[in-house]
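The complex is shown incomplete by one protein chain, all other protein chains being positioned as in the whole.
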Amino acid sequence: MGGFNKVVSNYDEALEGLTDNMTVMVGGFGLCGIPEGLIGKMKTMGIHGLTCISNNAGVDGFGLGLLLEDKQIKKMIASYVGENALFEKQLLSGELEVELTPQGTLAEKMRAGGAGIPAFFTPTGYGTPIAEGKETREYNGKMYVLEESLTADFALVKAWKADTMGNLIFRKTAMNFNPMAATAGKITVVEVEEIVEPGELDPNHIHTPGIYVNRVIKGTFEKRIEQLTLTK
Amino acid sequence: MGGFNKVVSNYDEALEGLTDNMTVMVGGFGLCGIPEGLIGKMKTMGIHGLTCISNNAGVDGFGLGLLLEDKQIKKMIASYVGENALFEKQLLSGELEVELTPQGTLAEKMRAGGAGIPAFFTPTGYGTPIAEGKETREYNGKMYVLEESLTADFALVKAWKADTMGNLIFRKTAMNFNPMAATAGKITVVEVEEIVEPGELDPNHIHTPGIYVNRVIKGTFEKRIEQLTLTK
Amino acid sequence: MALTREQLAQRVAKELRDGYYVNLGIGIPTLVANYVPEGMDVMLQSENGLLGMGEFPTEETVDPDLINAGKQTVTAATGASYFSSADSFVMIRGGHVDLTVLGAFEVDQNGNIASWMIPGKLVKGMGGAMDLVASAQNIVVTMTHANKKGESKLLKECTLPLTGAGCIKKVVSDLAYLEIHDGKFHLVERAPGVSVEEIIAKTEGELVVPDHVPEMTF
Partner (left out) sequence: MALTREQLAQRVAKELRDGYYVNLGIGIPTLVANYVPEGMDVMLQSENGLLGMGEFPTEETVDPDLINAGKQTVTAATGASYFSSADSFVMIRGGHVDLTVLGAFEVDQNGNIASWMIPGKLVKGMGGAMDLVASAQNIVVTMTHANKKGESKLLKECTLPLTGAGCIKKVVSDLAYLEIHDGKFHLVERAPGVSVEEIIAKTEGELVVPDHVPEMTF
């Protein structure tokens, strides 16, 4: 399948075209299901002025936290950013801008971006600071806020398995924001644990069809655990 | 799992509470993936004045076409209704009302209904009769139409397999409108080919989690083919 | 000679590129699948919930759970995936499909298309056509240039209710390949043996004709 072989062999190729001041959407929840190698590559590329859309901003020294070390992120769109001392420092000093977005609204904004829906009404945030300056409207006696969708120049996604055509399967809760990110990037790059041949993934159970995926790279993952909690 | 056993043993129980003049959302595309037994039960129950939300209206003598024979449907919300002589007759005589909705808008209205999103903007239908009387708005130089979501008193869904907790897996293109319908019914009833024990379905590949499902019934299916096309 | 249905499909197939995800409408557009150029791979999207539509099945492989948007029994190609109709229109509305081919009753010089409703006749519904034309970047309309009475279907302004507004840029008719921009039809190719004069005569909309109009090749 010549035209559908999305596999690239190195990170240079994977992130070709990603430059300063772009908007990058990154899958993951905390450190779970993040494209570790692609984030690492963004660090070594030294690109700056990034707007990152991701539910969280990593921790000191891992995940998107790596990009904070050299102040590569200009603006963060996220729902929760409290795991990171460097983040706090740059936020308070004004070096970093944050647009806090409720988690469900963030997920839906990403889905809407990929789905060609520019805006939708949600009950989330009505009557709170999140709704300030936004249009509100009543439906069936309840108040809703109009929220606009999000897209990105690049979407960086972590999946479990891909076939060479970019069909994806995620694993357990490492799915999280990855499927929506995959649909919302002008260029979508997926880092996976395993690449298989077309036909090896059950068509009935593909989470993300290859139509959304531009590049696939096989990564190696540390999968750092943020909160190790064990049964006593 | 006492409180999570959704299995009912007969169609009376499956459709208990469904009465005249209710709104019923029905999964399926043409005759593919329709809850045959639940539709048959609606016919024998003799309920009338129904508003049916379904992509199509069946054919003469099968699918939702069965409900036309006794004029049980008052209003049809669908994207394509051209397979049915009885439908045409009742439409022209004014006995039946039709609200034609573009297929993608219909699918999204059903998803939005289940997702607590009362309205969204879509490019579909702008400048056409579909947009008449609806709010339109420009985003990034393109025009969009505001569409409202759909929910129903009952959602009737056809799935391939369910576990007793109502977790569902669909098969091939028999999925179609069923997953969205499952989320948008006040009461969601699912007719399946096979019921298995909890734990037998791979949690990574459940299409519809049981949270949306109120009742599960094992059916038998004719699976009539509308357009048999074979390789010559 | 006006193009046959097969020739129309053949000409449209020249718009395919290796690696394209393509949605083909019912009728002539469906035939385009038979003319994918040698050595080129395309994936066909069917809006009911299938990416990677294969050939029609045999009597042995036919499966009522596997149909296309025309409700025909089909098979799945290697690398196919199934998904809900909502997810299918995420692909379509989100602009992820590379090429959409569909038929029309009328197209006008402003890129409007009418393809779903003839007032006074029974309205069967628009199916997915409105979503497809509203969202795709690259749409090819394939149609006859004129109706059976010889009246043009490439108009200054559509007379029938629209399917979409300002969205059509390419038309393959049985007489010509035309592009639409700047509020005009632009004649690009003519069907083999069809004169520029005939095309001009059968085009009601404003038509820009270059000095040289090559014949189509297939």
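Side notes on the structure shown:
Read from first to last, the chains carry the letters A, B and C; within each, the first residue is number 1.
Everything below uses one rule, namely that contacts are C-beta pairs under 8 Å (C-beta built on N, C-alpha and C of every residue); 3 or more make two chains touch, one makes a residue touch a chain.
What you see is a predicted model, and the numbers here were worked out from it, not measured in a lab.
Although one chain is omitted from the display, it touches the following shown chains in the full assembly: A, B. Touch with the chain omitted from the figure is made, among A:T105, A:T151, A:T188 or A:N214, by A:T105.
Among B:G82, B:P198 or B:G219, the one in contact with the hidden chain is B:P198. Contact with the undisplayed chain is limited, among A:S9, A:T44 or A:Q227, to A:Q227. Mapped onto chain B, contacts with the missing chain fall at residues 1-4, 111, 113-117, 163, 165, 167, 183, 198-199, 203-204, 206, 209-212. Contact residues of chain A toward the unshown chain are 29-33, 55, 78-82, 88, 91-92, 98, 100, 102-105, 107-108, 110-111, 122-130, 143, 160, 170-180, 207, 223-231.
Here, only the chains that are shown with their structure count from here on.
Distance from the centre of chain C peaks at A, each centre being the average of the chain's Cα atoms. The chain pair sharing the most C-beta contacts is B-C.
Annotation: 29 Å between the Cα-based centres of chain B and chain C. Centre-to-centre spacing of chain A and chain C amounts to 35 Å, using the average Cα coordinate of each chain. Centre to centre, using the average C-alpha position, chain A and chain B are separated by 32 Å.
In chain C, the positions touching at least two other chains are 76, 82-83, 89, 92-93, 135. Chain contacts: chain A has residues 115-117, 203-204 touching two or more partner chains.
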